[in-house]
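Missing here is one protein chain; the remaining ones are kept as they sit in the complex.
This part shows chain A:
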């Protein structure tokens, strides 16, 4: 007799169930692909869900044009290798206005190039379901998020008016124009994600591993100089340091940590012994109390 399923196998099965349910219940699903580790796990689970067929939906990356170059290379390589249909959407209005984090600040940049851009893309392709890689353990506001999260025609989330979600039965009914965001890895923690990547040998962007990279220190955060769009302040000089990233996003908004962790076990070890939480490297959360919740109501993932 086989032993009972381990926690990772149970989480995996739950996620596959959710992914299949979305594919079966909606006309035009899409998988949002952020290129980060959570997205890599999501993609892997989608491949498992439909094997031997390819997943019956495209991948979509909402590109702010400020992602690390290594992320874009990785994205294109993975999509080609696995034969995914990849859609890349960029908010051209924002590009025309020259919106960027250095000139307009993190808040406006994220709003225009990420939140607005995502809404644009969902409207353009008329997707009625979008998979995201959000986890409930990431942030307090997300602990209450449903697996099938209903969005109005204007992509708003109403925390007071969510459908109760029982067992593994998901209500997939929507009216025209409305949509859902589906979160198959809701119940995974950061540690589960890393253990699963290790167990399944899932490829991830090399930026997660430590290497010598050019960085400058600003307000106590190490910012990598990924291209020559980064304006250097007087006296600032990029230094080569052994750093890695615990979370990936727009390079000017993502802090590096000094680290020697160059393998997956090293990374997991470092994470388990470390003393600060994952999202600390992200600038968005620090604005004000409850800021993630506000962003969610407006349509940020």
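Assume a residue touches a chain if its C-beta (ideal position, glycine included) is under 8 Å from a C-beta of that chain, and two chains touch if they have at least 3 such contacts; residues count from 1.
We adopt the following convention: contacts and distances are computed from a predicted model.
**Q** Match the chain absent from this complex view to the correct UniProt protein name in "SoxAX cytochrome complex subunit A", "YncE family protein", "Peptide ABC transporter substrate-binding protein" or "Multifunctional fusion protein".
**A** "Multifunctional fusion protein"
**Q** Check each of A:80, A:199 or A:232 against the chain that is not shown and name the one that touches it.
**A** Only one listed residue reaches the unshown chain, and that is A:199.
**Q** Who touches the missing chain here, A:171, A:221 or A:242?
**A** A:171
**Q** Out of A:24, A:211 or A:262, point to the residue that touches the absent chain in the complete complex.
**A** Hidden-chain contact among the options goes to A:24.
**Q** Across the whole complex, list the residues on chain A that are touched by the chain not included here.
**A** Here the touching residues of chain A are 2, 4-13, 16-17, 20-21, 23-24, 47-54, 136-137, 140-144, 159, 162-169, 171, 173-175, 186-187, 189, 191-192, 195, 198-199, 265-266, 268-269, 271-277, 280, 289-290, 293.
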